[in-house]
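Excluded from the complex is one protein chain; the other protein chains are retained at their positions.
Let's turn to chain A:
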Amino acid sequence: MTEREEQRLESMKERLDNIPIPEEALSTAIRAGVRQAEQERNRKRPARRLIWPAAAVAVLLLAFVMTIRVSPAFAHAVSSLPGMSLIVDLIQDDKGLKAIMDNEYYEEVHSTDSDGTVTVTLNGVIVDQSGMVISYTVDSTTGMRDPDIEKIDLFSGSELLEPQGISFNYPSEDGSMSNEQLIHYNFAEPLQTDIRDFELKLTIRDAEEHLFSLPFTVQNPIAEGKVYELNRTVSVDGQKLTIESITVHPLKVAIRIKEDPDNQMDILQYEDLRIEDGNGEVWSRIINGMTATQDEDGTDVYFLQSNYFEQPDLMSLRMNRMQAIDKTERLVVDTLTGEVLETPSDGKLEVTELSATVIETKLKTGPDFGYGYLGNATDANGKRIDLSSGGYWQIDHYSYNDLRFTNGDYVNPITVEFFAYPNYIEGDVTIRLE
């Protein structure tokens, strides 16, 4: 009865089996697909395993969440508001966010979208010229299994607000019906202060793809960042650096620092960069979410917790201790011969595994170091090698860091830069802001 159809299907299959296969285009597509997945993966998973974006210019410096508690009464009062419990968690670690709540700069917004199975509701936002924190709730009639956020785009009108970095959590994986989430969206360019209408586009995938479009309007005026143009060059242990500017936003303080290219050392981490007021109150580095970034011209931008609302009279930018390493100290390996050609002269670094796609190292740091320390890897031709991931962990007095490459398509030997290193320079830099 259906034989004729079966025959036709058969001959169609034969045709299909004989179509030309674009072998090379497919190989390229496969590589591109893996890269695409890695980039998407790198955008999330901020905390436990430190991962570098494969090809991005921006370097995200992420630190671990520390537990500092604020008054439980305050936390309790605020967390009873809808969509607020995660923000309360955040406040524990960030004085700027606490001031935002105290000054009612957080704004409730109302927008909801549903595809029948999954519903996303916005609770509220904090927006300034530097970025936006968005609180939202995901409800599912069936309970979500292994959900994954595929895409987050924020628009103003039809224009995408280009992100410099986005951090967010996974929606809960335990199949619960409702859970609350936060997105930190950092703008690449300062937001215009007269924008009121936004639209968040969100793609969540569990068994299937759910697309949401959430337009919303903010009522409160967007606070204008206060810019201090400084261009002050200071010297620490003979190393010159220029503090170009400081911009104070409600969400964060951004400090632009450029190192003198003629310096003998590379400054890796400004451990105690901070702002102090006349009473000795301190605003230190942001420790959760995006903590720093780098401009295309090599200027580093560090983020401090904000004192936008305090507006202290006497404000100073201060720093005393930085991680730094002599520019001649390098890690150079040949993955083909398995040779370690150069390591820093202090003998603290050891290569524990070496293959075409993996470099694993061990560094004597003491127990409380807290930084992934390996940076970019470049090949013999000076070409940046694509990373699939980098991991950092600590056992007793040693820190470990590995780099995984997407493939062995590079020219040996490889030079690996340091991102952090337990070698310090000290000085006393104090710059008055007025």
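Please note the rule applied: a contact is a pair of C-beta atoms (placed from the backbone, for glycine too) under 8 Å apart; a residue touches a chain by one contact, two chains touch by 3 or more; residues count from 1.
As a working rule, contacts and distances are computed from a predicted model.
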{"item": "Undepicted complex member, UniProt protein name, chosen from \"ABC transporter ATP-binding protein\", \"RNA polymerase subunit sigma-24\", \"Oligopeptide transport system permease protein\" or \"ANTAR domain-containing protein\"", "value": "\"RNA polymerase subunit sigma-24\""}
{"item": "Hidden-chain contact residue, picked from the options A:12, A:160 or A:380", "value": "A:12"}
{"item": "Where the unshown chain meets chain A, residue by residue", "value": "2, 4-6, 8-13, 15-17, 19, 21-23, 25-27, 29-34, 36-38, 40-41, 146, 148, 208-209, 357, 388, 404, 406-408"}
